[in-house]
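A single structure is presented below for examination.
Every protein chain except one is present and positioned as in the full complex.
Moving on, here comes chain A:
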Amino acid sequence: MTSPVLHFVIVGQNDHPIFEADLSSKAGDASHREERPQYLYHFVLHAALDAVEEQEWAFPSMHLGVVDRFNNFQVSAYSTAAHIRFMLLHDGRSDDAIKSFFKDVHELYLKVMMNPFFTFSSKITSASFHQKLKQQARLYFR
């Protein structure tokens, strides 16, 4: 049985990913991680950046909804005012749940941003941020 796909990434300026996490329930399993085509997820997410840029002009809200698809994968996106993009690769989750998830992640991200030593291009390495993100994912996508 294939496990659901739930891959989250925060893309900063110049398309640099500053954070990524596998939010699926079996993400911690090493064997599970090995059998997943992680690089394919990155390809899909990176390719969806074109669609995100297109949708940013079409949508007035930060939540852009499903911006791109590839086979059974869907990419939902959320663009902050500073043009930081949250992208979630999934296999057909509820858009309302994704929207709420993105809003909570945005709040977490703002807290990280308040660190005076953090810049837009800094990678987020906070274990606390990762942990809280996984809690939000469990809350909305269980």
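In the analysis below, a contact is a pair of C-beta atoms (placed from the backbone, for glycine too) under 8 Å apart; a residue touches a chain by one contact, two chains touch by 3 or more; residues count from 1.
By our rule, contacts and distances are computed from a predicted model.
When the unshown chain is looked up in UniProt, the name that turns up among "Cell cycle control protein", "TPPC8 first Ig-like domain-containing protein", "UTP4 small subunit processome component" or "SMCR8 protein" is "TPPC8 first Ig-like domain-containing protein". Only one of A:Ala47, A:Ala82, A:Leu110 or A:Leu139 touches the absent chain when the whole complex is considered: A:Ala47.
Where chain A meets the chain that is not shown, the touching residues are 14-17, 38-39, 42-44, 46-51, 53.
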